[in-house]
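A single protein chain has been removed from this complex, and every other one stays in its place.
The chains carry the letters A, B and C, assigned in the order they are written, with residues numbered from 1 in each.
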């Protein structure tokens, strides 16, 4: 079961969903995290799922916190400009089929808010340090691709990569089945074990601001990424430790030498 | 989902369920298989489950056959003697939680037939070749244990073994929650990689016939076990091959050297 | 959850289902792919499932595409000749119990279309390069086997192989429970890591055309198989990479040396 609890049902003007959950280089997580922090956004819904890791996190010395994804909205002051729903959070599904379930729930939820278009953000691991990471793109359909081509997105992602795993891919794939449209922005990143790639996230943000017609002060990006990094690294480490623990528990008995007397 | 399809709803006199599904030494499978073949039984229901292996078997040159468990009934001609429901089949659940689901379905089904008592059969791996394999027993409750003690069952199974895995255990554990009673008979067996242990099955059959007040010609046991063995071995081998194939598919890519470019 | 979305509910004349999903040598995938391309077929339904890999594919430079199975129909112009429903697609279920669920959904769907007979196609890995690959067969029942024996199928598959994994097997096994009939055609193939085995697929196609009383121009087979191969290989590679990635994520922490402080 996956639950979305909202504290408010905002009336939004032609809203677009922008997703940035953890992934390679945490580019989407960082880009959306920065926008949520710098723009006048409001958190209005939280998602938790039994497909997440079965643990709670500790923060601020003592505080217990369920693993979650969060929805924020941003209302434009300009007439004619569309509103935005942001989706970010701690983690994605632990199990393969959980990815489908969580994505379906997200689509059910944003559909009710009037979302008909989606932008997802991911990283494309190149295996090399990129001096000037490019932004590649893919789209649900030709019309949408052509609408956004002018913003400097290289819509030839399929030449470089064959698939998009998890929410960044399934939101668009399953959304398309419901008549939604959208694009996935992939920032080039080394793929080396780094926590965040702010340079690649910056490339994404530059395109996004143009595309959305918004202004965003980029001067605090490095500072804010440093702040976020601590938290993102913590969740990553915890998931690794949890996997380690699970692996240890599952491996341990196999190495034991106890005589096995079993019964069927 | 687990389905039980019955072709008949027999009226049974104080029926007792006797379960013998595949397990260590296939003792229950062989004992129940022999009773079903030698007594005047009738197959009246079949169970299949998505918790079984996802393959069909081939038999008689060309014939396709779903993996199944089967229910048979035996009606006593003597007044005062109880009727019997037999449960046997190809396999048990592939997944841990599937064991609970399949067992619940079996209990739902036999409860409707009026079953209030259950005998399950398993093997106890001793790690040694047993000249004269003993039959150990455990029970849902003291009264039931005492009722059956006189038939030569050593009701100290807990001293030798701590748990009973799968249907043989859960039918009694979950049945007890519904007010059902019963015993589990465990035949000592080496646990060495043998397909069937007819000697241990014979010990079980001797006790069962006394306990049920039935006569059973044991002279064909060796012959029938040989016949059954071919089929049981085939299912075992197929499950091993299927696991091998799954393992191969899952292992193979890990050993590849292809460069990994992934996307999140 | 597994969904089938149809754009049309065709009226079909005594339709037969022909399944060819990915598998050993991709023989079914290639044979059905060729028929769908060469005959006047129409795609009318798509199936997607949370039991498939949790990723979307990229094609035609930029286009996002959910993993899917597809249904096509072919209407015969001749009176007295039966119509055909074809099933092919990108992949099968990732999890064992998913195979059962997806197959049940397919059967629910084709049952509504009036399908009472099914032909599935698979490969039989022989471990050797086959100069003249034979076609082996198995059937749900004797009558069906005898009906099709004359078309050159060796209905002794059970001598060579014990089981049929996945859709090719379960469609017939679970279909049989619903009163459906059918056969599985198995083309001999090396089983070596090749993407497609057009020679074995050709053997299947020769039998199928005779059996269905249709004409099929075989001259484009090699060309079309080459075209298909690129796509099939891509999906195979992606699944391998996805498994690699999953394995890497699950393995990585175990090899770490970080001190483990855990909590229960």
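Criterion: contacts are C-beta pairs under 8 Å (C-beta built on N, C-alpha and C of every residue); 3 or more make two chains touch, one makes a residue touch a chain.
Bear in mind the structure is a predicted one, so any value in this text is a computation, not a measurement.
The residue from B:28, B:133, B:169 or B:198 that touches the chain not shown here is B:169.
One of B:4, B:145, B:195 or B:214 touches the chain omitted from the figure, and that residue is B:145. Which of C:15, C:166 or C:198 touches the hidden chain is settled by the complete complex: it is C:166. Contact with the omitted chain, checked across C:122, C:137, C:173 or C:203, is made by C:122.
Contact between chain A and the absent chain runs through residues 1, 5, 48-51, 53-66, 94-95, 98, 234, 237-238, 241-242, 245-246, 249-250, 252-254, 256, 258, 260-262. Where chain B meets the omitted chain, the residues involved are 93, 96-97, 99-101, 104, 137-142, 145, 155-159, 161-166, 169-170, 172-174, 176-177, 184, 237, 240-241, 243-245, 247-248, 251.
In the analysis below, only the chains that are shown with their structure count from here on.
Although chain A and chain C carry the same sequence, what matters here is overlap: shared residue numbers make up under half of all numbers found at their interface. Ranked by how close its mean Cα position lies to the mean of all protein Cα atoms, the top chain is C. Averaged C-alpha coordinates put the centre of chain A at 48 Å from the centre of chain B. Between the CA-based centres of chain A and chain C the separation comes to 34 Å, rounded to the whole angstrom.
For chain B, residues touching at least two other chains, in rising order: 260-262.
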